[in-house]
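Here the complex is missing a single protein chain, while all its other protein chains stay put.
Our next item is chain A:
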Amino acid sequence: METIAIPAINFAPIMPEVILSIFAMVLLLVNVFVPSEHKAYLGYLSLVGLIVAGFTLIGGWGVPLSAFNDSVVRDNFSIFFKGIFLLTVGMSILISDQYFKREECNLGELYPLLLFATVGMMLMASGTDLMTIFLGLEVLSVSLYILAGFNRANVKSNEAGLKYFLLGAFSTGFLLYGMALTYGATGTTRVVKIAEYVSQNGVVAQNPMFVIGMLLMAVGFSFKIAAAPFHMWTPDVYEGAPTPMTAFMSAGPKAAGFAAFMRVAIIAFPSLKADWSDLLWILAVLTMTIGNLIALNQDNIKRMLAYSSIAHAGYALVGFTAGNAEGTAGILFYMLSYAFMNIGAFAIIVLVGKKGEANNNVMDYAGFGTKHPVLALAMAVFLFSLAGMPPTAGFIGKFYLFSGAIKAGYVWLAIIGVLNSAASVYYYLRVMVYMYMKDPVEEFDWMKLTPAVAICIIIAVVGVLLPGVVPAFLLNLAQQAVLL
């Protein structure tokens, strides 16, 4: 009987994941003893977990470390993304309690699920083995299917959960098939070893099996980041899902998808850069244009922001196509600032919305500016940032993405991006026109602004304006975190 020698285990690179998993399981048990009206305390407890996990991140900056036989790594890239995830989840938790109390769907399981989703995202960002990346993606996806259908009494939420589940399972099939073919062609699932194999055996690049594997993986990741033509699920899911979960879905998992996509493309297939750049070029143009064009005539604000989030994935793909340091640093910066501006906007949507997902149309914002000037101002800041106007983080992010594309020689792509960005101003400003220049159709109810939501909005405003005025610090971090 041969004994298996279990390799030395170093938990340091996955410390945040371990902490969040423990917190999630403890929350699951504590949840049983917490009465329904006090579920908010579970949210505060999970915020503590996020903060503890955040502290374990800081020490790893600049000290790369890999563990579990190279299946996971701690590098600046993964730490930057993990920071984005913690922030996204934290802000979503802050706006969750008020929303779910109003919808009378105040289940404590929400918080463990959110933490598990974070664990999945973190594994996607730090995984250096196709299996780790895939399982991280699955943990994230399964949590998201549940969170999208979390409002059980609402038919639209059910529809969102089911649709997301069916299409997501389908896209997972693509991703896994791609990974299987790549494994078959190269004989390894380790991202670094794939790159080694490709550089030593150049012939493999001509092997259709390998190329199809790469393409299928690209399809799977494109689905996750909601890039056209794999974006069909986005509007229905974002519209139907509970608003705080939509906020979370549009910022966190998108960033996680980009993290995994970038790691696989940049580290595993660097010698095929010309090939995947061509592919990403098409994806970027389609994604930007389709997202912006359809967003132009949306009346439901959640649906509008869903299409806008498709368009934003397109802007980030512009930087990805460039594939140089500016472009990829631009993606990191943009994902972070997108989290701030989008979750901020969704926080306002939570406040304006009424029970049963009502009051979510652009027209319902008529007179918002005079009735609640401070909140309207915050919304205006978020919308300006989404439209990419200075002095907001959205402007700086787009500036870096497009300048990266120009430096890499993709001038036309940058021009299409800027044109798209200009078109998008229409639908963002439309909300502002309703807020400031129209009279309210009916009186605004007295809105309950809980401290948690207020904190979320303040964080978002600071996160949008501060990097917009003094971007150097964050850009520096992003530049240190690129994979190249």
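FYI, a contact is a pair of C-beta atoms (placed from the backbone, for glycine too) under 8 Å apart; a residue touches a chain by one contact, two chains touch by 3 or more; residues count from 1.
In this text, contacts and distances are computed from a predicted model.
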{"item": "Record-based protein name (UniProt) of the chain missing from this complex, from \"Substrate-binding domain-containing protein\", \"NADH-quinone oxidoreductase subunit J\", \"N-methylglutamate dehydrogenase subunit C\" or \"Glutamate/aspartate import permease protein GltK\"", "value": "\"NADH-quinone oxidoreductase subunit J\""}
{"item": "Identified contact with the non-displayed chain, of A:G136, A:G367, A:G397 or A:G417", "value": "A:G136"}
{"item": "Touch criterion as defined above, residue of A:Y164, A:Y197, A:Y315 or A:Y334 at the omitted chain", "value": "A:Y197"}
{"item": "Candidates A:H38, A:R152 or A:K355 - the one touching the absent chain", "value": "A:R152"}
{"item": "Interface residues of chain A (partner: the chain not displayed)", "value": "2, 4-7, 9, 14, 21, 25, 28, 67-69, 71-72, 107, 109, 112-113, 116, 119-120, 123, 129, 131-132, 134-136, 138-139, 142-143, 145-146, 149-150, 152, 161, 184-188, 197, 201, 204, 207-210, 212"}
